[in-house]
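Apart from one protein chain that is not included, each protein chain of the complex appears where it belongs.
Let's turn to subunit A:
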């Protein structure tokens, strides 16, 4: 890239902070956006990238600090404000109307009308076609958006942003749903925009992509900007170091117990994808009693899908699983739970809890048969078990008959964990167990994991948090694009090696686009 060092600064954030009730999302950030260049923004989940972008796009207002556009101070009260000053944004979540045509979507809220206020569809479609042609996607402007592939929809979203004729264009993970070929086209469009002097702010998790198209890079960690450089001067190592930092979190210490015999083995697990290829691609791994095996990987690496296969949630998955050496022939979730498997799903609200039931009913939902005599649920036995779980996991609840939705996120997560533990599992699958819970609850969850492993449970836990996987695991498996791309002992694992393994085989189909951050 011919990144001239001195591109003009078009937009500047000075000492910008953003505070939500209780949490500081961005702390005193200084950020410069340069004209005719790709300004890359990178950081782990929850580092504050999206918040920073929303401030620039006028969706959020900064709590403190100044925004300078062309050297003069501005404040945007809405995204419409920002658009009128020439700032456009491609959002991570698609903001399209599936029931309208591509052209109607591109010109939504600024429809082209004739003298009688009637929408001039022909003119809209003609102009939409111009933008789409640049994207070489073969999308006709009169097609319905819902008939397009997810990748094509993302291109429409991009066309919509380009059509704003913005001076500053923000792209939040624009490639997350694109195929390799589509990514190439997008990069061509970006080069074209750059040549016309447009400043591009580009957010992505894919490091190799950033290094290829970025001119300037800014790294965010925990709401702070930890590094700013021209892309020429940096490499992957540097980025990762800035992203991760070195401050310690409160992880429970390992107690040095030695794992026992193999308790669980997965052999050659495969899950075909509807769009071709595999979501889980021939994965085999084994786990010993009392061992914590961390599975590290980026979004869409196939970790959750692997867990789903193990739990028997996909009828068309292939491969075999063994518990304590015996093959598990049961294919449905109910009987696999009885064999000693339990899953703590990633999405607590959608998959973990029945939010309108009580804390007690949620805790015992998966293990009711333990409290049943003939067909009668023994209230005393059930209450006893509930009280014990509440105590053991330190769930803060006044009365277990309370609706579970009235608890805080951390306590809800403990309820999900308690539910799994009450089934008496031999192997516990934990999918992002610390997602979206506060620091104290995190520490509790980690302590519980340590204790369970000491009691002889095998724990498989998936995370995209490097600190977590390094601190808690006895061994670390890395997944990328559905494949197992690395397996490290705790002693030999380095952050750089994990990151490198998690980026292997990336590029082509990447259908998943988790909305998060």
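Keep this in mind: a residue touches a chain if its C-beta (ideal position, glycine included) is under 8 Å from a C-beta of that chain, and two chains touch if they have at least 3 such contacts; residues count from 1.
Everything that follows uses one rule, which is that contacts and distances are computed from a predicted model.
The protein name that UniProt records for the chain not on display, among "Sugar ABC transporter permease", "Alkylation response protein AidB-like acyl-CoA dehydrogenase", "Methylene-tetrahydrofolate reductase C terminal" or "Glycine--tRNA ligase beta subunit", is "Sugar ABC transporter permease".
Considering the full assembly, A:354 is the residue among A:181, A:354 or A:504 that touches the omitted chain. The chain not displayed touches subunit A at residues 311, 313, 332-334, 337-338, 343, 345, 350-357, 361, 365-366, 368-369, 372, 375-377, 379, 398, 401-403, 406, 408, 419, 423.
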